[in-house]
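Read through the structure below, which is laid out as structure tokens, and then see the notes.
With one protein chain held back, the other chains of the complex are shown just where they sit.
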Amino acid sequence: MSEQHTRRAVDIGLLRQSTGATWRATPVIMRQVILALLPGIVLYAYLIDARVLLGLTIAVIAALLFEAMVMWLRKRPVTSRLGDGSAAVTGVLLALSVPPGLPAWQLIIGCGVAILLAKHVFGGLGHNPFNPAMVAFAVLIVSFPVTMTDWPMTADPVARVALGDPAGTWDAMTSQTPLDRYRAHARITTGDTVFTLSSPGTAWVVIALAWLGGGLWLLWMRVITWHAPVALLVSLGTCHGLATLISPTAMPIGIALLGGATLFGAFFIVTDPVSGAATPRGRLLFGAGVGVLTFLIRQFGSWPEGFAFAVLIMNAAVPLIDRLDRPRVR
Amino acid sequence: MSTRTGNATHAAAALALLAGTVVIAVLLMQRISQPRIDASVSQLREQRLAEVLPPGEWDKALPGDTIHQLTDDAPTPIFRYWRDGVAAAAIMQVIAPDGYNGDIVLLIGVDAEGVVSGVRVLSHRETPGLGDDIELRRSDWITDFDTLSLEAMPRDDWALTSRGGAFDAFTGATITPRAVVRAVYRALVWFDEHSTTVFSLPRERP
Amino acid sequence: MTDIDTHALIVDGLWRRNPALVQLLGLCPLLAVSTSVVDAAALGLATLLTLLVANLAVSLLRKHISEAVRLPLQILVIAGTVTLLELLLAAWLPRLHESLGIFLPLIVTNCLILARTEAFARHHTPDRATIDALATGAGFALALLALGAVREIVGQGTVFAGLDKLTGHTEALPGISLFAAEHGLVLAILPPGAFILLGLMLALLKPGR
Partner (left out) sequence: METLPRISGGMDLPRFKPGVQHPPVTIALPATLVFPLIGHQGRALQACVVAGEHVHAGQLLAPGMAASAKGVVRAIEDHATAHPSGMTAPSVILDVDHTRESAVDASSATLDLAGIVGHGGAGFSLSRKLSTVADRCRCLIINAAECEPGIACDESLLCHDAGAVLEGIKALITYLQPEQCVLAIESDKTHAITSFEDALKEGKATGEIRVLALHPTYPSGAERLLVNQVLKWQGLERLPSHQRPGDRGIACINVATAHAVAQILNTGAATQRLVTVNAHEACTARVTLGTPVQHVLDVLGALPVGAQRVRVGGPLSGFELADLAAPVLTTCNALTVATPVPEEPVLPCIRCGDCVPVCPMGLYPQQLFALAQAQDSKGLQRKGIDRCITCGCCDIACPSFINLTTHFRSAQSRLREHAETERAATHAEALHERHRERVARDEQRTIPGTEAPTRTAVSSALSRARARRKRSG
């Protein structure tokens, strides 16, 4: 019996390896999240705006620099924590949540808010009660409403023709998120079936499906669990469905689920383990809450997209969910 | 025992004395400042009224003929203006209740035909930097209403562009401008129905 | 009781026991009114003035105030002072009065003032009480001013905007503009921004103590 064989029995690290646990270590999770985002990012850069790549680079560098600065100030080992990848993920998620043309300095402020205010003020990785990227998004949209709602009008011939706007006069317009665009023309085209799929812009639909694909891959790799995304999509879909029944001018389910931040958020934001609920039942509740709140803010609020605020509100409810969810002890 | 009563009497007397002094001081101060306060309030109002009134000379000095609570749904107060004895303009003070944060109080000036001569915000508590673009000192959005009337624009256009209307929302905020547009529209509709009543009411003695 | 030296009184009020930054007294007006330098300065001055009058009055009357009625007496003095001040402002600086709104009458309930009359003026001579009021009031006003300056600069890119409210000019003074308002961090002007900035200020000042 070899030394290695005997070691196998004493070493919990090797046991972890044999069950695939080390392979699931925190830094690996972070890398896989970024990997899952890649197809969406590529399509985003190709179909909508290549500036998103610049934004991603700036955000990741800024997030890492802020992280390094804080670790240095807190007298902690800088390199090991940069390696865990959580700061980079925050930067990536933030850069994908904001319009690609956002001025770099505003994006950098956002990264600072995410890393300093949302994460390290509460004690760093694992201790932040709120999703850092969403805190930064909220601060940015409150502070810079002009640039934060300046989404590029896509070179999206299908949508233009469908909306009877071949001249592309939208280029002159600002303050339109892909979701808001539906609202803008809902009145004109009510009852028009062509509208249903193409309205958020086919390009955006393609990207939303790429997020969905990445999310399914993460599910398959067991990086995330199904509870929160499914609960979110079901509750948001139900809310929009009921709204459509009551008022025919309400946003159809297809647009609600494919437009805006829905799919991106379902698989990459509400699945954030740190600021979300940690138990299966808790995650169901968390996801459903985000769905309902997103619907309410979209429908009745003044903000173009309610997802970030819904996530932040439910983040605040996580301690309560944790407390209420008692284990069914076997 | 006697000292305690003495103390209590003493304390009560001190309290009464001080209270009296304070009351007298406040009354005195009010006597001195009240005229100035009234003056500055009316000055402020006249300044605002002048901003929304069509240009020219009027039969009566600002604030004009004032009537309160004409009907249940009427703007209040309404300031009426005559030029050479002809009913020529009115200013309605209305409240937009569906703002982002409490009531928005507006002054809406119209001529006798119901054409808007100006709209101004008297007071509001909208979010600074977002909703306060309805103030003239921050943006000239509010001047978009000038020269508009119910006849000049179809009903559907009295809405924000995001809902298919003619008014731009300012970026990031749709609730505040929507509330203002609705309030102006409501006031114009009311005036359209009641303008004869408004001007037929007896004029105040000058 | 009277042997506390003047220097210590001043340092305590302004810095070492700064009412806003160390004792965290009067946070409500501090956070609500510090959206601009002018508003902050106005409320700071009003608070300082009220504190001065109240401290002086309580100190002068200290021999005649019995334990039983001391709180009603102090409140009476403070409320009277604030009412006088409010009438004055409404008459001569109406725009400032409008802009301070409810927070001007609310000075009555500012625990800072009652704390100073109760803890200090009641036991000290009028000259000491005056120095204490000036130092503490100035400490509060300076903290308010600092927060107001930060919030105005970060939020709107200006300083001293609306100075006309303080000087009584009729036309609006735009103040000094540092950058375009749309580049401002609007969050700084909103109430949560006030909390965050105050927190950051406290954190930055911590090592200095």
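First chain written, first letter: the chains are A, B and C, and each begins at residue 1.
As a convention for this text, contacts are C-beta pairs under 8 Å (C-beta built on N, C-alpha and C of every residue); 3 or more make two chains touch, one makes a residue touch a chain.
Remember, it's a predicted structure, so these values are computed and weren't measured experimentally.
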{"item": "Visible chains that the absent chain touches, using the contact criterion stated earlier", "value": "A"}
{"item": "Hidden-chain contact residue, picked from the options A:D84, A:D150 or A:E305", "value": "A:D84"}
{"item": "Residue touching the undisplayed chain, where the options are A:G112, A:G215 or A:G276", "value": "A:G276"}
{"item": "Chain not shown: contacting residue from A:L125, A:M221 or A:A317", "value": "A:L125"}
{"item": "Of A:Q106, A:T225 or A:Q299, the one touching the omitted chain in the full complex", "value": "A:T225"}
{"item": "Positions on subunit A where the hidden chain makes contact", "value": "1, 3, 5-16, 18-19, 21-22, 24-26, 28-29, 80, 84, 86, 124-127, 225, 273-274, 276, 278-280, 283, 322, 325-330"}
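We adopt the following convention: only the chains that are shown with their structure count from here on.
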{"item": "Distance from the mean Cα position of subunit C to that of subunit B, given in whole angstrom", "value": "31"}
{"item": "Of all residues in subunit B, the ones touching two or more other chains", "value": "129-130"}
{"item": "Residues of subunit C engaged with two or more neighbouring chains", "value": "184, 186, 190"}
{"item": "Touch list for subunit C against partner subunit B, complex", "value": "35, 61, 64-66, 68-69, 72-73, 76-77, 79-80, 83-84, 87-88, 90-92, 94, 155-156, 172, 181, 184, 186, 189-190"}
{"item": "Subunit C-touching residues of subunit A, taken from the complex the two chains share", "value": "109, 117, 139, 142-146"}
{"item": "Residue ranges of subunit C touching subunit A (in the complex, touch as defined)", "value": "182-188, 190, 196"}
